[in-house]
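All protein chains of the complex are present and in place, except for one that has been dropped.
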Amino acid sequence: MRSKLLTTLLGGLFALPFGLLALLAVAPGWRFPAVLPAEYSLGALRSLLAADNELLAGLGRSLLLASVVAAVATAGGFGLAWAIARTARPGRWEALSYLPYALPPVLLAVLIQPFIIRLHLSGSVGGVLVGLLLIALPFATLLLRSFWSQQATEYEQLARTLGCTPRQAFQQVLLPLAWPLLRTALFQTFLLSWFDFGFTNLLSVGKVRTLTVQVFTYVGEANAQLAAVASLLLLLPPALLLWVNKKALLRRPDLG
Amino acid sequence: MSSKLRSGKLLLGLYALLVVGLPLAGLGYALLGSVGVVGPLAAGFTGRYWLALGADTGLLKSALFSLWVAGASLGLSVAAALGLVLGAQATLRRRPFPTLLYVPLLMPSLVMGFYLFQLLSRAGWLSRLSFQLGLTHSLDAFPELVQDAAGGGIILAQVLLAFPFLTLLFQAIYQESRLDDYRQLTQTLGASAAQFRWRVAVPVLLRRAAPALLLSGIATLGAYDLPLLLGRPYPQMLSVYIATRLQRFDLRELPAAYLAGFLVAVGLLGLILVLIRLTRRHAF
Partner (left out) sequence: MKKILLLFLAALSLLSGCGSDMFRTPQQTLAQTWPQIEAKGRNQPVSMQMWMGDPLINKYMSTYVKPEVKRLYGIDLQISAAQGAGLAQTLAAEKEAGQPSQADIVWINGETFYQLRQVDALLGPFVDKLPNAHFLDLQNPFINTDFQQPVAGMECPWGNVQFTFIYDSSKVARPPKSFAELPAFVKAHPGQFTIPNEFTGMTLLKSWMMALAGDPKLFQGKFNEAVYTKWSGELWRQVNASRPYFWKQGQTFPEQLAQLHQLFANGEVAFTFSNNDAEVDNKVNQGVFPATARAYVPTPGTIQNSHYLGVVQGSQHPEAALLVVNFLISPEAQLKKMDPNVWGDHTVLNLAALTAAQRQQFEQLPSRRYAPRRASIQGLALAEPDPEYMTRLFKDFRAHVIEAPVR
């Protein structure tokens, strides 16, 4: 009973934004004190499609960029966390990993821009990748750092003693063990890149037109209906991905 | 094994170049900018902006306000996440929970800010609902839930964004650390459920999640979109304070903005180091 109540409560809490945004997206001139819109129209969606006919290409670019960032950051972070666990002073490396976060993002983007320009990366996907990895890589590293504990090393050694090759030990023991953390890291770094406007727009001087770059400005502008349409355009693709990958994402790996 | 170690060293070297080199270079740029040595209108060394700092309490006030918002948000999110993981473990394992918790992670902060504004402002949806139900009789009668003096709107938004992530994280650690086995073990040994929670589970979860908690707290300290939408122009949170100086109207203000940014970064760095040390001291 309590369990059902909790599920309903949280389900409702998490569904409400989607419901309200969907209503706002089709409701022109919906004002206090009307609880429901007086009329419905797809005008905002149509005007957004008309204002930018490259939305589909932007969607593709966003997916590609976010996938690359997620894969590189998570794989890199996993390897880095392992390498850090083997250094003489892992604590020092851990502390260093926080450095990019000591600068608030609004500041970090502006301060690294001169260097991105000097590295001839400004205006290119390369510059955007450097900027996004600067945030995503230490994030994944720190998140996955907790995995390489004494315990994981012991499991690895146990597997080796039982005759596994290093590759087998990695694939059949360590990877399944780390999967819950890895998928959280993958998911978070994907979204981090998917939703990024500031770094992508600034470091590419507007030239890497991801879906987020194309519609983000509308979210902050005066037109609430349009802002809701833009918000949904940002939310729905990752929501769909989550739905499709639900099984892969949530499968409890067999520890063999 | 040695080639493995060598590639590990190479990886770490590259990592240092990115994660240490670039931010430090940026920090150096900010420092040099604050004394007028680099920057678009740099005219040579000057201590003017550092000297003017004494008369300006704005930075300190926004630092304190940011600490309050970050502390309150993190505290509430951790409490909610721990409550779920320890109090509703069975529910969390059942459908639809594992998927459900990923859903709020899909909200970028700007969208969250826009949504909460449309939901909670005085002309927002809840206010309309309460008006129709006869609970309030005018717009002004609805309580101020966003853009309030205490930053409650910002805190609520941060909690909504952070607690599902923390729940997922705690749950992953709970499973991976086999806390369930420990629970059974402690119970066999005659300990109560509360003793297991407070003496075993909470310390393990908090200790192992410490880096992520720290990150989450720092991200809140540096948040920009949410305070801009749901906060007031005064008191400002740190990012808004810096952005106001960085982006508004006047390039001559830039050294002062660089200075503020430099001090914030150094302050945050100091805070991070202290917190890391603290979590280590309490590690066992």
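So that you can tell them apart, the chains are marked A and B in the order they are listed, and the count of residues begins at 1 in each.
Here is the rule we go by: a residue touches a chain if its C-beta (ideal position, glycine included) is under 8 Å from a C-beta of that chain, and two chains touch if they have at least 3 such contacts.
The model shown is predicted, which means the values in this text are computed figures rather than measured ones.
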item: Residue of A:Ala169, A:Leu182, A:Leu211 or A:Ala224 in touch with the missing chain, whole complex considered; value: A:Ala224
item: Residue, one of A:Leu5, A:Leu64 or A:Val205, that touches the chain absent here; value: A:Val205
item: Chain B residues that touch the omitted chain in the full complex; value: 16-17, 20-22, 24-25, 28-29, 38-41, 117, 121-124, 139-140, 144, 147, 149, 228-229, 231-234, 240, 246-251, 254
item: For chain A, residues in touch with the removed chain; value: 28-29, 31-32, 41, 43-44, 47-48, 50-53, 96, 110, 113-115, 117-120, 122-123, 201-202, 204-207, 209, 213, 217-218, 220-226
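Criterion: only the chains that are shown with their structure count from here on.
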item: Distance between the centres, which are taken as Cα means, of chain B and chain A, whole angstrom; value: 16
item: Chain B-touching residues of chain A, taken from the complex the two chains share; value: 2-3, 6-7, 10-11, 13-14, 16-17, 20-21, 24, 31-35, 76, 79-80, 82-84, 86-87, 91, 93-108, 110-112, 114-115, 130, 133-134, 137-139, 141-143, 145-147, 151, 177-178, 180-181, 184, 187-188, 191, 195, 197, 216, 219-220, 224, 227-228, 231, 234-235, 238-239, 242, 246, 249-250
item: Chain A-facing residues of chain B, complex; value: 5, 8-9, 11-12, 15-16, 18-20, 22-27, 29-30, 88, 90-91, 94, 96-100, 102-108, 110-112, 114-115, 118-119, 123, 125, 127-129, 131-132, 139, 160, 164-165, 168-169, 171-173, 175-177, 208-209, 211-212, 214-215, 218-219, 221-222, 224, 229, 238-239, 242-243, 246, 261, 264-266, 268-269, 272-273, 276, 280
